[in-house]
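As you look at this complex, bear in mind that one protein chain is not there, while each of the others sits in place.
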Amino acid sequence: MGSNMAENHPVGFQWVMEARERGAEVIHVDPRFTRTSAMATSHVRIRPGTDIAFLGGVIRHILESEQDFREYVVAYTNAATIISEQFQDSEDLDGLFSGWDPASGTYDTSSWEYAGATVTSSAGQRDRGANVGEAAGHGGHGSGLHADNPPRTDPTLRDPNCVYQILRRHYRRYTPEMVARITGCRPEDLTAVAEALCRNSGRERTSAVVYSVGWTQHTVGVQNVRSAAIIQLLLGNMGRPGGGILALRGHASIQGSTDIPTLYNILPGYIPMPHARAHRDLHHFIEQSAAETGAWGDMDAYLISLLKAWWGPAATVDNDFAFDYLPRITGDHSAYAAAMAMLDGTMKGYFLLGENPAVGSSDSRLHRMALAKLDWLVVRDMVEIESASFWRDGPEIETGELRSEDIGTEVFFLPAAGHVEKAGSFTNTQRLIQWRHKAVEPRGDCRSDLWFMYHLGQALRDKLAASTDPRDRPLLDLTWDYPTDGPHDDPSPEAVLREISGWGPDGRTLSAYSELKADGSTTCGCWIYSGVYADETNQAARRRPRWEQSEVAAEWGWAWPGNRRILYNRASADPEGRPWSERKRYVWWDVDAQRWTGADEPDFPVDRTPDYQPPSGARAMDAIGGAHPFIVQPDGRGWLFVPSGLLDAPLPTHYEPHESPVPNALYGVDASPARQQMARNLNRYQPSGDAAGSAAYPYVMTTYRLTEHHTAGGMSRTVPHLAELQPEMFCEVGPGLAKERGLRHGDWATIITARSAIEARVMVTDRIRPLEVGGRTVHQVGLPYHWGSRGLVTGDSANDLFPIVLDPNVHIQEGKAAACDIRPGRRPRGRALREFVQGYPREPLPAEGSR
Amino acid sequence: MRSRLPMLANALPTGAGDGAPPARVGFFTDTTLCIGCKACEVACKEWNDVPADGYVWSGKSYDNTGELSANSWRHVAFIEQDRPLRVTTSASTPSMLGSAPAMVGIALPMMRDLPVRAARSEPAPFEIGTGPDGDGVAMRWLMSSDVCKHCTDAACLDVCPTGALVRTELGTVVVQNDVCNGCGYCVSACPFGVIGRREIEGDPGHGLAQKCTLCYDRSKDGLEPACAKACPTASIQFGELDELRVRAADRLGVVQAAGYDGAQLYGASPDDGVGGFGAFFLLLDRPEVYGLPPDPVATTRHLPSIWGAAAAAAGVLGGLVALAALGRRS
Amino acid sequence: MTRSGDQVRPAEREPTPAAPLEPDSARSSTSASSYHSQPILKAPVWKRTIAIYFFVGGLAGASAAYAFAALLRGEREAARRATWTALISAAISAPLLIADLGRPSRFLNMLRVFKVLSPMSVGTWILSGFGASIGVAALCDLFGVLPRVRLLAQAGAAALGLPLATYTAALLADTAVPVWHEGRRELPFVFAGGAAASAGGAALILGSDHDGLARRVALGGAAIELIADQLYERRLDPVVAEALSVPAVHRLHLGARLSSTAGTALLLLTGRERRAQIVAGGSLLLAGALLTRLAVFEAGRVSALDPQATVAPQRARVDARSREIAGV
Partner (left out) sequence: MPDSPRRFRPLRVIDAAAAALTSWPILQQLRHDHLGRGEAVRSRSFDAIEPRTSTADKVTQSICPYCAVGCGQLVYSRDGEVTQIEGDPASPISRGRLCPKGAASRQLLTNERREYQVKYRRPGGTEWEELPLDRAVDMIADRMIKSRAETWEATVDGDGEPLPVNRTLGIGSLGGATLDNEENYLIKKLFTAVGMISVENQARI
C-alpha cells in the first residue's frame, strides 16, 4: 500500500515476483492500476488519502474476529497496558482526542500516558515542532517508565482502559460498509484483504507490509505507518522472517541521511537537537530526552561520544563536553519553514547540495520565488538544474512575475562528482550500509561534496583563525583534521567513516554501541553506526558473494545496528525463547550455550535469559525483561497505542486530506486538526469538504513516479536513454472524467488549483477509474512529477499545483492527495496564467487559509 | 507451405572447424514475468551504443519506443485490456520452481522445506485486476519485451548480397558493420519488421542495417547479453536453445494450470515458417496483439518458385524475341 | 509509430502526435488484430531510383536480346542501335543502384560473395557480366573489328539480358512485403513483358525497324505485360490487393495500363510509314513499362505499412490449420 514497487523499485520487486511464483498472495491496495497491480494477485482501488480508513477496517476485522496472534500480542505488545483514566478517544469527542487546545491548535498529550506513569510530557507539546520528529518514533521521549514502576497491565485484556479494549472501541465503526463509503472500495474487498492477511499470519506464516511515500506524504503520514504497525503487531508479524513493515525509500542514501541526519531537529543517531527552552544544559537535556529504560537509556553515552567526536579535547567534563557548542532550536526550522524565511527575507544564504526544490517540492513556484529573494545561493549538482537557473529561464520569468535584472541572488554553481568518481557509503532502504569504491577521477571542477565541505571548512577556519568571538569557538575547536590525498586533496572518506563508527580510550575502533561510555572516554560520530569500522576494517565494504554465504548474507556490507538484518528479531521466538515454528525459526535461545543464536545477529542482549526480570533500580538495557523484544521502547513492548512522542494522535484515525472534495464521513472534523498549515499569498489553500467554493475543485489528484525517470528529473531528464522512454508530461484520467470534461486522448489538458495551473498531455485509460464515495462519484487525476523547464525533455511540474501543508510530527508535505479541476486545452501563457489562476473559479475564493 | 529444397536448409555452421560446434544460444522471453520496466531497452542501448532516436510521446499506453528498429533492439510492448489476467478461482499461482533456475534457490533456509504450493484450494478474494473498480470491470496490462528472433531460417541473412549478415558459431544472426553497405534488402525481407537501416547523420552506424546481435561480443565471451542480465524479474532468459525450449514447455504448463488467459508459446516450434525462433516467447494473447505476425514464413522458403518464375519469364522473353525473329520479313 | 531524430520540445510540437491516437481503454476486451494500429513490417528503404532501375535494366536486357536477333537477321543498323541502347541503359543502371545504398562507397562489397539465395547478389553478377559483354560488343561494333568476338559478346549479352530483365521481379518477390511476395508467380512475367515492350518501343522510336521485328517484339511484350498484370492483381488476397487500390498507387497503375494499351492500339492501327504515330506508340509502351514498375514499387510501401495485409492471410492460415487439427 502507498507503494508502486514494481515501477519504483523494480530490482527489489524481483523478490515479490519470486514470492508470487512460490504461491504467495500479492495484494496491491492503490488508487491506480499500476505496473505493480498488473503483477499482483489482487488489486484494491481506494481513494488517495484514505489509507487509515482501510487499515482501520482491517484492524477491526482482526479484533472482532479475534484472529490476532493472542500469545504474541499479550507478551510483546502494550495491548494489556492500562491507559490513564483522563484519556478520551476521538470516537467520544467527534474527531478530537483529549488534550486538544484550540488556541494553539495543538495537543497536550499528558492524558495519553500509561496509567500511573509519572507524566513527563515530551518537549513536543511545550513548543510545537521542536524536538520531535524522527526521534519521537524511536521512543526517545521517556514515558516516565522505570523498572520500579512498570506499567499496569491486564493480561486478560478485559480492563476497559487497557489498550486492547480502547483499540476495539476506537475501530468499532470501521465496518466494511463504512470503509467502502470512505475509500470507495467494495466492502467484500476489505474483508477479503483482511482475511488474506489473517490467513497468512500466525505461528506458521508471516505477512509483510510494504509502503512508500504514498503513505508518508500526507498530513497523517506518520499515522498511516502507525496503522500498519498495529496490524503487524496484532498479527505477530514483527521481528519475524517474511514479516515486518518495509519502507521503500526512493533515494540511494535517503535512509543514511536520516541516520546521519542533515535534518534540523536531530543529531546523528536520532538524538534530538537541543531545544532552547527544554535543554538548558546537558543534564536537563538527558533528563528530558533520554528514557530511563531501554536502549535510549544510554543516550548520555551516545551524545557525549558524539560531542567528543566533534570537539575532541575541547569537550571536557567541565564544559558539559561542549554541549553549549550546539545551537538551539526553538520551533520548526524545516525546509518548508526555510522557504518561508527566504520570502520573509530572514534567510540570506542557502546551499542546495543535490536537491531541486524548484521542481521537487510542493508548491514549487513558491520555492522559485523564495530562491529569488536570497542574497546568495550555492548549487552543487551534475547538471544545471532548474533551481540553479530559475533566474534566467524559470517559469516566473515567462509569466513576468520575475525579471532577471531584478533578482539580487548571487548564484554559485559548482559541478558535482558522480557516484563512481568518489568513494563513500550509501545506506539502503534496509539499513544496509554499502561502500562504493572510486572508479575514476572526476573531470574539470567536478568534486565530491566531501571535498567541498572539507575545504569550505578549512577556508572558514582560516578566515576566523584570529577571532576571539566566542561564537567562533565551535568552529575553531572543531576536529577537522582528515587526511587528504589525490590530485584534488580529497579528504579520506574512510577516515570519516571511522570517526562515525568511533573509537575507545586506546584509540582502537569500537565494535558496538554497547561499548560507548558517558564519561568522555569514547568517541563516536553516530552511535547506531558504531561497529561499521570494527577491527579497523571498513565493514561496509565487505563483498562476500551471495553464493558463498547464507541468504541472510551477513557478510555483504554492514547493517545498523550491530549488523542486525531484521530488527526486534527476538520476537521470532516465543516468550520462552523457542521458535514460534520450525518453518519460521530465525533467532532463538540456545539453552545449552545459554545465549541467543540463529541466522541473524540477535537484536537483543545475547546472554539475557528469556525469564530475566529487571531487578529494582535497573535502568537502560538492564531494565528490559528477557521476554521484551522491542528494546528501544522504554517498556520493551511494541506500541499498539502510543502514549507519548506523537503530536497528532495516540491512535490512527481517519481524517480527510487538507484539500478534499468530500467531507469526513466519520467526524465533524474533516482534516487532521493538528496538521501544520502555512497559509500565505504564494501558498493559497482551497476550500475543502463541503465548504463554500470547494465545488470549484471537484477532482482528487495525486502525484507519482514512473520507472523511466527519477524524482524531479535531475538524474534522468538529461540522460537520453531515459528521457526518450517518457518524453513528456502527461496526466492520466479515466474515460468517465474524459467524457465529463471533454478531454481527448493525446490532446492537451490544463490542471488547476489555487496555487497554479499546469498543462499536460491527456492519457485516457481504464487504469484510473472513478470511485463511488458516499454515494457520489469521485474522479481521479494522476500526475507524474518528473518534468521541469530544463533537460532533454521538458514540461510543467506537477508540484506547482500542491499546497504546503505538513504532517506535524515530521513536517512532510501532503503531496499525494489534493483537489483540483481539469479542463481541455493548453494553459494560458505569460501574465494571463496568473490572472487565470487568481480568478479561478469565477466566484472569489475565501480569504487565504480560512477553513 | 512447408516444402523447401535441402540446399536452402539453413544448416548451422560447424563452429570454427576444430572441435565440436558450440551449442546454439537464444532467448526465452516469459511475458508473465515482465513488469514493463524497460531495463532491457536501456541496458541494450548502453552496451551497444545505440543512440536515442527522438523524444516523442506516443500516447500508446507506456510505450514511447514504439517498435523494434535500427535504434531500438529491444522493445517493450504495453497492452491494456478490459479482461482479467487469469480465468481461475485460485488465489495464487503455482510455483515455477524448476522451470526457471534464474528465479530459484534463494529462499531463506527455514523456508527451504516449504512445500511448493500448487494452486490453493481457498477461493481467491477476487480475480487479479478486477479489484473493486466501481464498475467492477476487470483489466489486465500485458507487457512484453520484443527482440530480434534470430530465426533458424533467417530471410535477412539469406538475401544479404554482401555477406554482411552472418550466422555465428553460436547460431545467432549478426550484421558485420564493416561489411554492410546499406542496400536495405534485409529490411524488406524480415517478416517481423525487426531490422532497419540507421539514418542518423554522424552516427558510426549511419546508413547501415542495425539490429540485435544477441550481444555477440558478450555471448562469444560466455557473458549474458546485456538485456537478459539486467532484466530484474528474469522475464528475459538467456541460454542454450534446447534447454530453453524445455523450460518454456514446463512454464507453459504451470501458467495454464494457473489459469492465465490466452497463454501460448510463440516461436518455440522448429516446424514453423522460419524453422523456429532463436528468441521465442510465452505470450498471453494472439501474436498480432503484440504487433507480431501470427504465422511468419521466411520469404526465401519460396525461393524455388520465385527463381522458377523468373527463369520461366526470362524464357518467355527469349521465346518472344526468337519468335519475332523467325517471323517473315514484312 | 513515427520517430524523429531531432529533439522536439513539447511546447513546440502541436497537439497530437503524428500517429492517430486511441486510448487502449477504447479497445474492447476482445483482442485487437494489431498493436496500437501500428505496422508490423518496415517500409522498404529503397527510393524510386530503384523502380527506375527496374525499368532501365529491363530495357537494357531486352534490347540486348533484340540486338542479337537483329544481328542474326543481318539487320546491322537495328542491331547497332539496340546494342547502344542496351549499353547506355546498363551504364545508367550502376549509378541508380549505388545512389540507393546507405554506404555508396562500399558498393564493391556486392562482389565479395555470390549468393544464390539473394536475387540482389545474383542480379549484381548478372548486371556485371551483362555490362562487360555488351560493352565489348559495342566496342567491336564501334571500331568494326573482331566480328567473331562481337558475335560471341552479343550472344552473351542476350543470354544475360533475359534474366537481367526478370530477376528484378524475383528481387521484389523475395521479401516479406505481402503485395510483392504474393505476386512471385506473376511479377516476373509483368517485368519480362514490360522489358520486351520497352526494347521494341525504343527500337521503334529510333526508327530502326525495317522488317517489323521491333514491332512484333513491342506488341508481344505489351500483351504479355498487360495479361500478366491482370493475373497478378486478380490472384492477390483481397486484403493484400488493397495496396494497389490506394489512390497514389492506383493512379500510377491505371496510367501504366492506359499507356500500354494505347501504345499497343496505336501501333496496331497505324501503318509503317506513319512515323509520328509509331514514335508516339513506342513512347507510350515505354511509359507504360515505367509506370508499371513505379506502381508495383509504390504498392510495396503501402502494403508493408498495412498491418492487416500481413496479419489477415497469416491468421487465415493459422485458423485453417487449427481447424484441420480439430478435424472440422
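Every chain is named by a letter (A, B and C) in the order it is written, and numbering of its residues begins at 1.
Keep in mind that, in the parts below, a contact is a pair of C-beta atoms (placed from the backbone, for glycine too) under 8 Å apart; a residue touches a chain by one contact, two chains touch by 3 or more.
A quick note: this is a predicted structure, and the numbers were derived from the prediction, not measured.
*Asks:* Which of the visible chains would the unseen chain be in contact with across the whole complex?
*Replies:* A, B, C
*Asks:* Return the single residue from A:Q86, A:T156 or A:T330 that touches the missing chain.
*Replies:* A:T330
*Asks:* Consider the whole complex, including the chain that is not shown, and state which of A:D101, A:E204, A:D375 or A:E835 touches that chain.
*Replies:* A:D375
*Asks:* For the chain left out of this view, which of A:E85, A:E405 or A:D481 touches it?
*Replies:* The one listed residue touching the chain not shown is A:E405.
*Asks:* Of the residues A:R471, A:R508 or A:R776, which one touches the chain left out of the display?
*Replies:* Residue touching the chain left out of view: A:R471.
*Asks:* From the listed residues A:R158, A:H283 or A:R392, report the one that touches the chain absent from this view.
*Replies:* Per the contact definition at the top, the residue touching the missing chain is A:R392.
*Asks:* Considering the whole complex, not just the chains shown, which residues of chain C touch the missing one?
*Replies:* 102-106, 108-109, 111-117, 121
*Asks:* Going by the touch rule given at the top, which residues of chain B touch the chain that is not shown?
*Replies:* Residues of chain B in touch with the missing chain: 7, 10, 13, 16-17, 37-39, 41-43, 46-47, 106, 157-158, 163-168, 176-179, 182, 204, 206-208, 215-218, 220-221, 223, 226, 229-232.
In this section, only the chains that are shown with their structure count from here on.
*Asks:* Need the most distant chain from chain A, centre defined as the mean of C-alpha atoms.
*Replies:* Relative to chain A, the chain whose C-alpha centre sits farthest away is C.
*Asks:* CA centre of chain A versus CA centre of chain B: separation in Å?
*Replies:* 43
*Asks:* When the centre of a chain is set as the mean of its C-alpha atoms, what distance in Å lies between chain B and chain C?
*Replies:* 32
*Asks:* Could you tell me the distance, in whole angstrom, between the mean C-alpha positions of chain A and chain C?
*Replies:* So the centre of chain A lies 70 Å away from the centre of chain C.
*Asks:* Where does chain B touch two or more other chains at once, residue-wise?
*Replies:* Where chain B meets two or more other chains at a single residue, that happens at 53-57, 59, 61, 80, 82.
*Asks:* Which residue numbers or ranges of chain C touch two or more of the other chains?
*Replies:* In chain C, residues 7, 10, 16-17, 21, 23-25 touch at least two other chains, as defined above.
*Asks:* Please give the residue numbers of chain A that touch chain B in the complex, ascending.
*Replies:* Touch residues, chain A against chain B: 6-7, 10-11, 13-14, 17-18, 20-25, 27, 33, 35-45, 180, 184-186, 188-189, 192-193, 195-196, 199, 241-242, 546, 550-552, 582-586, 599, 706-708, 720-728, 730, 745-746, 761, 763, 765-767, 769-772, 777, 792-793.
*Asks:* In the complex formed with chain C, which residues of chain B make contact?
*Replies:* 8, 53-61, 63, 66-67, 69, 71, 77-83, 155, 158-164, 179-185, 187-193, 195-200, 206-209, 262, 285-286, 288-296, 299-300, 302-303, 305-307, 309-318, 320-325, 327, 329-330
*Asks:* Can you check the complex and tell me which residues of chain C touch chain B?
*Replies:* Listed in rising order, the residues of chain C that touch chain B are 1-8, 10, 13, 16-17, 19, 21, 23-25, 27-29, 31-36, 38-42, 44-46, 61-62, 65-66, 69-70, 72-73, 100-104, 106-107, 109-110, 112-113, 115, 117-121, 124, 158, 162-163, 165-167, 169-171, 173-177, 180-181, 184-189, 191-193, 195-196, 211-213, 216-217, 220-221, 224, 300, 304, 307, 310-311, 314-315, 317-318.
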